[in-house]
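For reference, the structure discussed in these notes is given below.
With one protein chain held back, the other chains of the complex are shown just where they sit.
On to chain A.
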Amino acid sequence: MAVSSSSWSTALVHISPYTFASIGIAISIGVSVLGAAWGIYITGSSLIGAAIKAPRITSKNLISVIFCEAVAIYGVIVAIILQTKLESVPSSKIYDPESLRAGYAIFASGIIVGFANLVCGLCVGIIGSSCALSDAQNSSLFVKILVIEIFGSALGLFGVIVSIIMSAQATWPSKG
């Protein structure tokens, strides 16, 4: 498509908003799952090793793995919500400011939830690993460390809330 000037800002606003929106959706699910998987392997390897000497810890410490998994589920939920926000606009209106705004909003939502879940998964995983090792030595420590994990998993929830608010106002220009 021919454009009058060739500066970077012109190039940026002529990238289709659907590109940004799709990348946002990909990041929301991809990076969330990365965080969840990272957390699960950190917890899981310590849990398996510690359970050899202290088999009683296995069932209780699956909670740590579940908290990490919740992070991936947040990513899936937000991705599904975001993809329902995608609408087709006629090609004359693709580069309207309204369209760009909608595309950028979906992109930002995806980044917010993706990276919040990445660090949340990491945090819960590391705490879960320490929790398993401490529980194996002294079972009264389990509940106290679980409280720390609960605070950690709240981080992912913050990301989900903000991204849903962000995506709620992603309105594409109406047809016609």
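By our rule, a residue touches a chain if its C-beta (ideal position, glycine included) is under 8 Å from a C-beta of that chain, and two chains touch if they have at least 3 such contacts; residues count from 1.
Assume contacts and distances are computed from a predicted model.
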The chain missing from this complex carries, among "Prolactin", "V-type proton ATPase subunit", "DNA primase large subunit C-terminal domain-containing protein" or "Gap junction protein", the UniProt name "V-type proton ATPase subunit"
Selected residue (touches chain absent from view) among A:54, A:73, A:141 or A:157 | A:54
For the full complex, which residue in A:29, A:42, A:82 or A:105 touches the chain that was left out?
-> A:42
Residues in chain A touching the chain absent from view | 38, 41-42, 45-50, 52-54, 122, 126, 129-130, 132-133, 136-137
